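The structure appears below as structure tokens.
All protein chains but one are shown at their positions in the complex.
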Amino acid sequence: MSFRSLRRSTATALATAAAMAALTACGGGASTGSTTAGCADGKVGIGVLLPLSGSAAGFGQGIRQAMEYAASEVNSAGGLTMGDAKCTVELVDFDTKGSAEQASTGINTLISKGQKIIWGPNLSHEVTAVQPIAQRNGALIMQASYSSKGISPQQPLNFAMVTTPSGFANPMAKWVAAAYLDARTALIVVPDNEGGRDTATIDTKAYAGAGITATTTTYAPGTTDFAPFIGNLLRNPPDLVDLASTPPGDSGVIIKQLRQAGYDGPIGRIGGEATSAIIDAVGSPAGLGDFYYYAAIDSEARPVQDYFAAFAARFGNPPLTVSAQALPAARMLLHAIDETDSTDPAVVAAALEKLPVDDPTVGKGVWGGKDFYGINHEIVLDFFAGRYQDGQRTLTPLSVTGL
Amino acid sequence: MTTSADPALRTVGLSKSFGGVHAVREVSLSVDAGEVKGVIGPNGAGKTSLVNTISGREKPSRGSVFLEGRDVTGRPPHHLSRAGLTRSYQHSTVFAEASVEENLARAGAFAGRRAVDVDAYIELAGLDAVWDATAGSLPYGQRKMLGLVMTLRTGPSVVLLDEPAAGLESSERPRIDHMVERCAEGGGAVLIVEHDMDLIRRLCPTILVLDSGRVLAEGETGEVLARADVLEAYLGSAEPATEREGSGVGD
Amino acid sequence: MPSQTETVTPVLTTTTPPRRRSAPRPRVPWGELVVVVVLVLLLLLPLPANDLQLVSQLNHVVTVLGAALSVYVMMRLKLLHFGVPAFMAIGAYAVALTGLHLTSNLVVMVLASLVVPAVAAVPFGLITMRLRGTYFALVTFLIGQVVYLLIVATEALGGTDGLPGLPAPTWGDVVLADQVTTMRVGVGVALLAVLLVIAFTAVSGRALDSLRSNEVLAGSLGLRDRPVRLGAFVVSAAVAGLSGFLVVNTLTTAHPSSFSVLSGVDYVAYVVVGGWGSVLGPAIGTALLVLLTSQFASEGTSASALLGGLLILTSLFLQRGLTGTVAHLVATVRRRRSDPRRAGRNADDDER
Partner (left out) sequence: MVTLTLTQALVNGLALGAQYAVLALGFSLVFGVLNVINFAHGGFYMLGGYFTFSAMSAAGLPYVVALLVGALGVAVVGAVMELVLIEPIVDNHEATLTVSLGFFLVLTAGVTALYGPDPVPVEFPVSSVLRFGGLYIPVARLIVIAVSVAAVAALWFLLYRTKYGLALRALSENREVATMQGLRPRTFFPLAVALSAGLAALAGGLVTPIFTLEPVVAQTALMTSFVVVVLGGLGSLVGAAGAAVAFGIAEAVGGAYLSGSLTQLLLFAAVLALLLVRPTGLAGRRLRDA
């Protein structure tokens, strides 16, 4: 087969072949594995595997800020005591851009850089991609997704840094039924993707348990104008509309347009808290109308405000509010490393399980999740049922921890 | 030598209009094997449109085209080329980034079984000296010669030459005569669209005059060129040129 | 097309004797050879198994190489193909269904990921065959969108959750599951994709170059362009399907988010940065951008800004891509050495 027709006046072979080989080889340079006592060149690395760009950047950057702050707290107090050595905590970032491939490449990159303690990932499909590789290499994952497969007895080194819907949906639904006595029907609105559907399923069961029949409708991710969707929805208006885990931008538009369309029933959100971002998207708290939501923390509480101020003082501008939710887990993770003088994932995990959940900023909680996931690896904090009426906010503490 | 009664190329009432513009109107012509026929006419008379419509570059609005008796109306250029009818281009058309050698190789490859040896023409066009040069870097005249040789490489039985002499250096013009003569001797039918009257007189025993898409006159070259209406068409006439009834032959 | 300005007097002077036409010198396809050799080396050479990052990045490069080759095949016809993820997805889901319901035999899986998208490419190929330039680009963007939405809307394909839990491919009774073996499978399948493209361009390279350079002339010389265009689209879909298989094999899940429309834009960028003279272009473009993207990813929030900057720089200063620019330099030097008289000619002979 004559290649004559193929002859391209290509580059000299040697130059390009060398370039190809060099490029593929330069990815190496793995640093030493994790050590039990002391720390390599005075540093303890935490692998940050989160969506730092793209549509999920809001959550990703917020969760990163929690670890950034916890690390700065530890470092300003002299760092972690590992045996007789003092080690500063360093964040080793990898932006997953919200894609399964990048997350999979990211976990490999971090592990090969010796980072076997991973802060993240954030989205369900990222966790699914990362899980087999992390398990194979014995890495500890403190993830923040609502994936039903996020933690399980078969994955002893997986933890959930925030309370997942399975933890707060039932008490919230009962509070909603009590708050809105005549509510019989609820419509759950979520984007047509895996994260949306997972939360909607849990919420539907929770509402059923509280005597409210909930149905789910989805919208195409990337929709900008929800007016047509709302027209469809209001043909038989439900007593309640629940936005579950809809991204803050979309939630803001849906609320604005529901109010414009004349729907003045309660709109709620039993799902990942993003109230401050939603208020920004709607424009003002008054624009929410009657709005109830799962409030992981009381953002106006004194300790939380102090945290915001301290973060701003240290890093220039205030953090994203979602970072406060992840703060307890960040501090506990560093505390577990400090206590065990080790970065061996299995050792740290064993210590972490036994640590009490008692955060100076966010308050008390317990390790929960056994009934839904089969293992108590979910940090369950007491939370609040938040409600906005004509711009006024009221918070009702709901205790799940029995403390 | 095909001695069948059918001419190598025949068109019957061939017309092409673009929206309101009637570029080619009811043109009927025929060229026998070995015959060289000229097509002349003022600018905008529809000469190139006629070549485009016959060669399949444009689909005819009405009328038909026969190749050695077979109806090939509306068939795409590559089909016509494989059936033996191919055309050259007014502006030099070559594969600019490929070498002269590769250009000719491609012409041969695409012509398939019909490809013929064109060594004689290569000598004639002086392409030997620039065999490895890229076609795009050749001077205009030589690039046009390459285009002509590529056309002949496809072994056509009918060749439509669209202003072959345009843009050539005076030293290169005689080469066109040799090429056309060799092609005709080989049994090829040649239709030359041209402005260069000396070339037409030298090569074309019979010519056809087009004016605003219509056949104004046809016949022996000397006679036709002497006719008043033909000169008028070229030099522009007193009354408006729209509805002048041409003495079309065999309408 | 930039008009040609003639500045130098015609070279043909009667004094130089016409050179005997030298027999056509066969040119060695360096680009193709380099890529095949490197891939074969990657297949056979022992690799440091503990260097996870190297193994993972090599795997990522060979996984998306098929997608870059898919863009490259159409680029040979001066067509920008943005719908590559659609055919990656068709290949990926074909493999997922094969693995879950039929067999996990490697050969059957590879065939499924190659044949199914190739067949699916025919109707789309017929649509796009008459389109050129920007129109072709935007329509392929649309095809990517439609296929993505079709997958998300189909319950049988797991809808938004995709098809998780895929079995690792097997060769006889050997299960090819661990990290390094997955990478070897990736290199092998990538090699298959490269050989497929080399075979296609060897058979129809002349037609591809002619259609890219001057479609009208090629037609009037007798070239039937439709079979060539359709063939290119089908081969492009087949190698995209192979890449889809490797994505699924790495993630053990066929998930719609792996085949988003915007990832199609990345694959085009790989080829435009690497160059499109030979398969070496997409190979270098893919290796470079995949490695840099994961390097940039550790820059946290400024990752995409760095990638954007890189694209801007390469577009401005390497307009024929890396390999194209180097090849052009080499050709100019070679031409200047072989024929100093015509050194002055600044003919812009490389038709973009």
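We just call them A, B and C in the order they show up, numbering each chain from 1.
The definition used in the following text is that a contact is a pair of C-beta atoms (placed from the backbone, for glycine too) under 8 Å apart; a residue touches a chain by one contact, two chains touch by 3 or more.
Fair warning: this is a prediction, and the values are worked out from it, not measured in the lab.
Shown chains touched by the hidden one, complex as a whole: A, C. The chain omitted from view is touched by exactly one of C:Val36, C:Leu100, C:Val115 or C:Leu142, namely C:Leu142.
Within the complete assembly, residues 53-55, 57-58, 60-61, 192, 217-229, 231-232, 235, 248-250, 252-253, 256, 260-262, 274, 277-281, 283-284, 287, 320 of chain A touch the chain that is not shown. If you put the missing chain back, the residues of chain C touching it would be 2-3, 75, 78, 80, 127, 130-135, 137-139, 141-143, 145-146, 149-150, 152-153, 215, 261-262, 265, 268-269, 272-273, 301-305, 307-316, 319, 352.
Here, only the chains that are shown with their structure count from here on.
If touching chains are joined by edges, the resulting network of the protein chains shown is an open path. Top contact pair of chains, counted by C-beta pairs, is A-C. For the pair chain A and chain B, the distance between mean C-alpha positions equals 73 Å.
Distance from the chain A centre to the chain C centre is 36 Å, each centre being the mean of its Cα atoms. Chain B has no residue in contact with two or more other chains.
Within chain C, residues 24, 206 each touch two or more of the remaining chains.
Interface residues of chain C, counted against chain B in their complex, comprise 4, 6, 9-12, 16, 18-22, 24, 206-207, 209-210, 213-214, 216-225, 338-339, 342, 345, 347-351. Listing the residues of chain B that touch chain C in their complex gives 55, 57, 76-79, 81-82, 86-87, 89, 93-98, 101, 105-107, 109-112, 114, 122-123, 126, 128-134, 136-137, 139-142, 150-151, 153-154, 169. Here chain C touches chain A in the complex through residues 24, 26-35, 37-38, 42, 48, 50-58, 60-61, 63, 152, 160-162, 164, 178-179, 198, 201-202, 205-206, 247, 250-253, 255, 257-258, 260, 263, 277-278, 280, 283-284, 287-288, 291, 293-294, 296-301, 303-304, 323, 326-327, 330-331, 334, going by the rule given at the top.
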